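A protein chain is absent from this complex, but the other protein chains hold their places.
Moving on to subunit A:
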């Protein structure tokens, strides 16, 4: 494939010179930090679109039939398109670019102590493909009949037949956009893995790598290993949609469940692809603000590897009612329940790190702690869905939706915010305002629970998540369910309003925030050695050398409660680790 051409073409000489025109500095830059920002801001912009979609369909669900401000009447077709693209955007164009690509690009070279990615130009190409994919997706909202309306899982025949999904142009564009996005992340992932394998600072052994870097690398490997069948499936689905082949059409001898296998073989590891970087972020922040060494570094690492391997054997728990063999459901129930063990181990390790620490409740730390609490709710409710018996009842209800959002919101929203509050000083040289940060925190966490706790009740009562309006089903429509829907929608609007302080804080702090030195949080990892914000080339002429692990906090016999990785040992007697 064309990847190889670039892969082999780049490993030499990259003179990303010091010409300072706006275009070469910010648009066509090969600097990993700028590319990270490009991903970050594109992801945030896409997040606004995805958030707006959720506002529109939640308003419609709360007040069916009435006009939604800033949108208008939501037709069933528009509802389908909105929920489909809300899901797609939030996973492929928000969670992945922000958590993996933005953080990975910004942090990896800094944290492993080198000046850039090993393939800067592939990195730039990766973002450009990603940007094109985002543009294709946005363009698909404006073609006749609108954006794809076959749900983000794109099950055939709903996704393959235009007469069912009602979006003859939106559907293939959606598929092309997703495929391009996958290509972008494959390129980015190859870069991340190769960079961490080869470009680590002198002295940085495998167990000296900060956890967030490990997590992004493991996530990239998981993504790479799981996405292939989906690419193959996407090619077949695209042929079904546009050329009229019958890969997934039973009338032509095809099999619609095959798509579900191909999709979920990717779809379930994908959960861990975004979970792991968020876990890594939380681990970094908890260690720094508990002033304590990470509890069980190797255990967390091995757990995440085990988690990654297990995640390839759970996919059919999404298909318990799709006609899979009941004997297979035993198998997949077992593996699904097993997979909660490594996740629980990791959460316990985080709590163990907090134990006896001297905890600082900065905004970043608050977000990190709430990640543990909220993700736990998501994880525990997953047990009902992983067990085939209960899942047959709960499948495709709001219970699934609430469970899913209790995992993904902590990952994509809470994890991202904690990362931003933590690394903002490194990114832009100034701190975000803590007071407004805390208001933003409480204004995010409380309404978030307000949205999704009622939806658990709706789901347990059997309300189906893809019904555009229950008023059309008088038998199922009850007033108190409607009250819960209104409450959830109200909470969503509160949550959206509380993002305004964040954006104002973000923009104001860029110019007027409190100036941060290189190491405002007294943390150990190498990114805090570089100036804030790091210049081109990150560390100047001498790149740091590593002498110890990343989490040597509160080491006895030391005056300071932190011990940067690059600080040489004072004497031969005091070797650590």
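Some points to look at:
Convention: contacts are C-beta pairs under 8 Å (C-beta built on N, C-alpha and C of every residue); 3 or more make two chains touch, one makes a residue touch a chain; residues count from 1.
Heads up, the rule we're going with is that contacts and distances are computed from a predicted model.
This figure omits one chain of the complex; the name its UniProt record holds, of "SOS cell division inhibitor SulA", "Phosphate transport system permease protein PstA", "Cytochrome c oxidase subunit 3" or "Peptide ABC transporter ATP-binding protein", is "Cytochrome c oxidase subunit 3".
Note on the undisplayed chain: of the listed residues A:69, A:253 or A:568, the one touching it is A:253. Set against the missing chain, the residues A:73, A:135 or A:235 yield one that touches it, A:235. Considering A:101, A:227, A:413 or A:516, the position touching the chain not shown turns out to be A:227 (whole complex).
The hidden chain makes contact, of the residues A:200, A:268, A:318 or A:440, with A:200.
Looking at A:92, A:119 or A:332, the residue that reaches the missing chain in the full complex is A:119.
Residues of subunit A in touch with the missing chain: 1-5, 7-18, 109, 114-120, 122, 186, 189-191, 193-195, 197-200, 204, 224-233, 235-236, 239, 243-247, 252-255, 258, 262, 265, 537, 543.
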